[in-house]
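Of the protein chains in this complex, all but one are displayed in their positions.
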Amino acid sequence: MATYICLTREGAEESDLRELADRITALGGTLETRSAGGRTLLITKADSAVVLEAELTRSAQVARIFDGDRPHPLAGREACPERTVVDIGGVRIGGGRPVLIAGPCSAENPDVLMEAAAAVKASGASMLRVGIFKPRTSPYSYQGLGRDGLSALRDARQEFGLPIVSEVMSVRDLDAVADSVDLMQVGARNMQNYSLLVEIGRTGRPVLLKRGMAATVADWLNAAEYLLAYGCRDVVLCERGIRTFERTTRFTLDLNAVPVVKELSHLPVIVDPSHGTGASRYVAPMSAAAIAAGADGLIVEVHPRPDEALSDGDQSLDFEQFHALSAHVGRIAGALDTGLAAAPESLMAGSLPTRNSRAHD
Amino acid sequence: MATYICLTREGAEESDLRELADRITALGGTLETRSAGGRTLLITKADSAVVLEAELTRSAQVARIFDGDRPHPLAGREACPERTVVDIGGVRIGGGRPVLIAGPCSAENPDVLMEAAAAVKASGASMLRVGIFKPRTSPYSYQGLGRDGLSALRDARQEFGLPIVSEVMSVRDLDAVADSVDLMQVGARNMQNYSLLVEIGRTGRPVLLKRGMAATVADWLNAAEYLLAYGCRDVVLCERGIRTFERTTRFTLDLNAVPVVKELSHLPVIVDPSHGTGASRYVAPMSAAAIAAGADGLIVEVHPRPDEALSDGDQSLDFEQFHALSAHVGRIAGALDTGLAAAPESLMAGSLPTRNSRAHD
Amino acid sequence: MATYICLTREGAEESDLRELADRITALGGTLETRSAGGRTLLITKADSAVVLEAELTRSAQVARIFDGDRPHPLAGREACPERTVVDIGGVRIGGGRPVLIAGPCSAENPDVLMEAAAAVKASGASMLRVGIFKPRTSPYSYQGLGRDGLSALRDARQEFGLPIVSEVMSVRDLDAVADSVDLMQVGARNMQNYSLLVEIGRTGRPVLLKRGMAATVADWLNAAEYLLAYGCRDVVLCERGIRTFERTTRFTLDLNAVPVVKELSHLPVIVDPSHGTGASRYVAPMSAAAIAAGADGLIVEVHPRPDEALSDGDQSLDFEQFHALSAHVGRIAGALDTGLAAAPESLMAGSLPTRNSRAHD
Partner (left out) sequence: MATYICLTREGAEESDLRELADRITALGGTLETRSAGGRTLLITKADSAVVLEAELTRSAQVARIFDGDRPHPLAGREACPERTVVDIGGVRIGGGRPVLIAGPCSAENPDVLMEAAAAVKASGASMLRVGIFKPRTSPYSYQGLGRDGLSALRDARQEFGLPIVSEVMSVRDLDAVADSVDLMQVGARNMQNYSLLVEIGRTGRPVLLKRGMAATVADWLNAAEYLLAYGCRDVVLCERGIRTFERTTRFTLDLNAVPVVKELSHLPVIVDPSHGTGASRYVAPMSAAAIAAGADGLIVEVHPRPDEALSDGDQSLDFEQFHALSAHVGRIAGALDTGLAAAPESLMAGSLPTRNSRAHD
């Protein structure tokens, strides 16, 4: 039994697809449809790969055809002749120049965020990361500003012109987050929260997908496949450490995943050395190592006063440490004949990526 | 700084709590409130444990006080003088007699469900498990019947009088699932989906909480703590295998967790040998081992024709194998001076646990 | 290219084998010989499995032929039509009745050993375990009595008539240990110490092979294969916990390995819940679980006064706890229609297994 995954042309109507479904049924095959952003995803099966592919190729409704018998039809290396470059407000992730994303673990208050944004921009960050919904292990720990923090994100975005990365933890908050940030993050603990992946996928918006702490690379690419299958085009993978028996680091940052992902997928991959190690003193060497391994960027926790941070202070750099890290990884990038990506020249207010506008073109 | 977690008396109003908040503030402490089912959860802190505890004890609004400096204030062993027994339609989990829960991985169609329900009941199961929302690794795999399957659950429940366990994957489906099943399951992949835990907690309904595949026992009890802190009282823990380097089994079923959980928590713990091993031929020995280790029950995948199952066929028992397993674990339970829990004598239609009616009494 | 592993008849001389080697060379194949106790092991390869097998079958020098293309030619399930039963001084491991092996982690002095031997025998142990060479993580920790302890082992053996299990850590001590104990143990840390395996194998003496803490079941069976390929016939496997991310137990005792090994190998398998959990309070439930899972025995640390033990006191049972454990696992064995193996009626002084006498008959 051969399987092909297809994306229809934009604007294809259900009635247009009925004829195709009939023809595939006539071949003894099956066609299942799913809404995927502005398009429809088709899961087609038939006994003969040749006959099925011919039928799909002939259909005016079908825009792209992917081999469904590969492990990751849309996320796999063969799905895309060229590597995917994800453009976030002018910052190109996967475009050759490593991207430095930095900011506080949580926006405890707008002042901390503004202070950090100014400092990381001055030190070479081209995007700002900040948490307002925080997945905390204990229900009694500080849980982030929540929706009240979204306006602080928009303010920082406008004032410093840096695209914003922030985590979305619940479908309840999806629309609000999508309207305030440039790159939505799916955290490690939600990597296999499939209902969240489906709904985020349908927005067609770019996603930063962190690797689950028990996720094999195959699991991780399957999570990316969910996002792509439901309408995302722009997925950035992020290695952030896996669970092992070792105890000197909070997790084991798995840099092997960088060349492995480059081989198995066309998607860009960045590295989070802050959560991956859990200790600020290991962030600089592991950042340099990540860039040398070929990562497309770093996402680093920076706080004005790590000792006072309400979460993750142990793994946050202060401004001076981040400035040194930026120079250090810049030298490594230089040795690879490139340099760090620059911040966008002008990031328009209200210029958040349109939903689904460019999904799977 | 001392921390106490408190549950207010039912019906306590915000105005009633304001005075308490003022008194704690006057002590230099803090009081934070969260809605927890029909009550309010208070997170109180002050420099002096003695003074703070005295203030809380004196308050008419405070029903119960827990030591917030323990790792798991509500889920930990010290929170409850006696072990929690979770009563699901008359089936008591944690009450001394191991409970046998069985059924198909997914209700592919109502007939399979009815066929399986009849067989597992005849062989000694006292509850029926069945998936209608399926967290599948690939977006192209069969995803379950979804909401369309809920009526099949209700039909099976009524016809066979067995309480139903089924997974809820999204807050979108929470109300619908809560109205159709007796025991809502949080799957391994959602164990740290905190926004789901919070909303389920608020229903006050019983929950089967599977251990995440990278979750330490401490992480798992923290997830239970979320449920308890937001209004659940009845949490059943379920060990289902962790990720290790070993490859002969799909996961490594960690039976050590059974005595560990018994030591650290008052909550009952059952074992899923089907997902834990991923192979039907290992289910019987690991079931026997789980009961011998002290587990309060088993949840086992059973399918009329495992070869034809749309998901997890490799790990499903057929009816004959399940019948043998039931007899086998019954003998083990007998050696422990007990026996398997019986199915409920009469399970009323519409007798689903009332939401929050008995949360934290 | 087909591979067959052969054992020659006892007494086959090199000259006898030369002709066979010539014939295999004439077929375009190869023959490599290795000393394996009283016999010779042949590793033969040729293009045609049929032709090679015919040649080997015809040879009067070849006693047994094993398929070298199977993962574990000698240790694998197919190598032996019946399960191997290892007879240690009359105690049959793998013979249906679980064997209880117990004793102190280390023989700190002869009195402790004698005291423990008397107690564990009275409570139902049929073999005595005791360490005199101790693999300690720190070079400054107590390292065991060493060779000075061997006479204590012999004294205890004679006085109580229990066969002795003790670890051998170095080829330097191999002869001395072989002359004093009934069952030599290879510890987890030496499971892939191949030069030790080879030399132990050549003695032809029974071996208790503990699983390495990072060893897959396949690795473990390969270590057994070394012992068998060099002359052992009697290998008892012992699960003792693997390294995982979980921290409430010192290791994760992997009981799944019991049914897995039963499926993949003909060798008996026992379980060490003391090292596997690292905590005496988990030893009883995990012992019961091991027997329920089908283990052929248990090896348990017992000390007169665990608080005073020079090593592993945290995981040692006192006499009363061991007595209760023995009764408890006896009941579990009873539920499986069997009972614990009895101690040997009379264990002759000097009746240690002869070296190689029965290797591969």
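Order of writing sets the chain letters: A, B and C. Residues in each chain are counted from 1.
The definition used in the following text is that a contact is a pair of C-beta atoms (placed from the backbone, for glycine too) under 8 Å apart; a residue touches a chain by one contact, two chains touch by 3 or more.
Fair warning: this is a prediction, and the values are worked out from it, not measured in the lab.
Based on the whole assembly, the unshown chain contacts which displayed chains?
A, B, C
Quick one: say which of C:T25, C:T57, C:S151 or C:S170 touches the chain that got left out.
Among C:T25, C:T57, C:S151 or C:S170, only C:S170 touches the chain that is not shown.
Need a quick check: the contact residues on chain C for the chain that isn't drawn.
Chain C touches the chain not shown through residues 3, 5, 43, 68, 73, 135-140, 169-172, 189-190, 192-196, 198, 212-214, 219, 222, 225-226, 229-230, 242-243.
Touching the absent chain: which residues on chain B qualify?
Against the left-out chain, chain B lists 243-245, 247.
Which residues does chain A use to touch the chain missing from this display?
Considering the whole complex, chain A reaches the absent chain at 214, 216-218, 242, 244-249, 252-260, 263-264, 276-277, 281-282, 285-286, 288-294, 331-332, 334-336.
What we mean here is this: only the chains that are shown with their structure count from here on.
Can you tell me which chain is nearest the middle of the complex, judged by mean CA position?
Located nearest the centre of all protein C-alpha atoms is chain B.
Two chains share more C-beta contact pairs than any other pair here; which two are they?
B-C
Cα centroid separation between chain A and chain B, in whole Å?
32
Centroid of chain B to centroid of chain C, CA atoms only: how many Å?
Spacing between the chain centres: roughly 41 Å.
So the centre of each chain is just the mean of its C-alpha atoms; given that, what is the distance between chain A and chain C in Å?
Their C-alpha centroids are separated by 50 Å.
Of all residues in chain B, which are in touch with two or more distinct other chains?
214, 242
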